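First comes the structure, then the notes that go with it.
A single protein chain has been removed from this complex, and every other one stays in its place.
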Amino acid sequence: MRKPDSILPLVAEGLSFAAGGATILEDISLSIEAGGPTVIIGPNGAGKSVLLRLLHGLLAPSAGTVRDAGRREVPGPAQAMVFQRPVLLRRSALANVLYPLRLAGVPRAEREAKAREALALVGLAQMADRPARQLSGGEQQRLALARAAALGPELLFLDEPCASLDPAATRAVEEIVAALAARGTKIVMTTHDLGQARRLAGEIVFLHRGRIIERGEAPAFFASPATSEAKAFLTGELIW
Amino acid sequence: MALTVRRSIIAAAFALAVAPAVVAQERSITVASTTSTEQSGLFGHILPIFTRETGIAVRVVALGTGQALDVGRRGDADVVFVHDRAAEQRFVAEGFGVERRHVMYNDLVVAGPAADPAAIAGSRDTADALRRVAAAKAPFVSRGDRSGTHAAELRLWQLAGVDPATGRGAWYREVGQGMGPALNTAAAQNAYILADRGTWLSFRNRQDLGIVVERDARLFNQYGVMLVNPQRHGHVKAAEGQRFIDWLVSAAGQRAIADYRIGGEQLFFPNAAQAEPTS
Partner (left out) sequence: MNDLSAAFGTAVGMIAAGDAALAAIVLLSLRVSFTALAIAALVGLPLGALLAVARFPGRRAIIVALNALMGLPPVVAGLLVYLALSRSGPLGPLGLLFTPSAMIIAQALLITPILAALARQVLETMWEEYEEQLRSFGTGAARAVPTLLWDGRFALLTVLLAGFGRASAEVGAVMIVGGNIEGFTRVMTTAIALETSKGDLPLALALGMILMAIVVTVNALAQGARDTASRWAG
């Protein structure tokens, strides 16, 4: 199953992160393996977004390490990230997708075809020449997904990708995420939407107050959580 | 598309940047001269005649005499055409100029407010008039800029036996600027001022000022012209510069100078052939 040049598994060991005197993550050890989407859930302030950024390499941990199997530079073209609020370049939709392709050294002749393919994947083929920042919120997030997917990354991080979207747009994004996962892209995402977690997750990582409290296959986790914190969280009690 | 736009912007910027370098090389000389010759309109009258005869364009940088001589010292002009004989002789003696030639003289006037607090209007004795200005502590605006007119003014104070520095900060006001700005200041402050007649005649903002002293032999002011020494500054266009000097002192040049008038008044009196008028 594992390709020789794969970056998976991505292994975090003893990760801690502190900022401004406050400890946000403490002693996290986690191995991201190929397979169904890993969904990180937990109450607000649990440290979900920070964990994603540490794994992606945008933040440097206060302690601990993140290593990928291929020892590639992090971040790199083998992995990509989509943020809660998409940061789109002030260019056309197509130019937004072309940007990382050019950066990754994809030959000029192949770039546009790849970019248009990615736009088609997210249903934005007709919007290629529209200014990216004039698209609707849902379209913007789909464009961000197309941009992240264009290089065919092995690992894709999604940080609350639907937090600011309406139900229809959320559904569209979820379909794209499921399609990417089906193509073999390893998805690691955070969400505060338990319904979304149920729909997408292969495995669940439950984070609470900077620590991993529980981790397991999604069906088992939702059916019978092992910890009282997870139980309380799933029943909608306010925990902190 | 974005790329082509960017390329054409860069190309346009490049074209603009090199444009000044490809201006046609014409025959021209740079002359450092004074505001009195430029602003009175004399150059506007005589230079086209010279250029028509010789095909040499003359670029005039108009400064105070002191500054104009400095420009010559640094080699930034081919010819210096100014009016402060002592300073010019020093310039030649130090080896910066080749040879000083008499060209013309103009005449200076003392202008003052209509109220005439020093009661000097109509006088022909400049030294006496200045003594009275000092005695009355009437406001007097000085160029204070090492120009030829400033040097002439200081000589006149000396003749009057007055040290104007004693009135500094009170009635004696040095503006450190050209003739025009100094006249503007004098007009605004109702002060007396020594000005060259040419600039005075073409000056439009006189307000209450009028001529109070004129036609005193001591108010004549000699202009000289010098080629910047090509042995000191190798790039000096000696042939063209000498051509200009020769023309200025020639019959044709002298006639052109004499012909220039404002409101019927002759401003500059060619005297290349004769000795400087004694003061």
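Here the chain labels run A and B in written order, and each chain numbers its own residues starting at 1.
Please note the rule applied: contacts are C-beta pairs under 8 Å (C-beta built on N, C-alpha and C of every residue); 3 or more make two chains touch, one makes a residue touch a chain.
All values reported here derive from a predicted model rather than from experimental measurement.
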Seminar exercise, completed: Given B:46, B:183 or B:267, the correct residue touching the omitted chain is B:183
For this session: From the listed residues A:132, A:145 or A:230, report the one that touches the chain absent from this view.
Result: A:132
Problem set entry | Touching residues (missing chain, whole complex) on chain A | 53, 56, 58, 73, 75-77, 80-81, 83, 87, 89-91, 99-100, 103-104, 131-134
Problem set entry | Missing-partner contacts on chain B, residue numbers | 2, 6, 12-13, 16-17, 19-21, 23, 30, 35, 39, 43-44, 59-62, 73-76, 177-181, 183-184, 187, 199, 202-206, 233, 235
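The working rule: only the chains that are shown with their structure count from here on.
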Exercise. What whole-number Å value describes the gap between the mean CA coordinates of chain A and chain B?
Worked result: 78
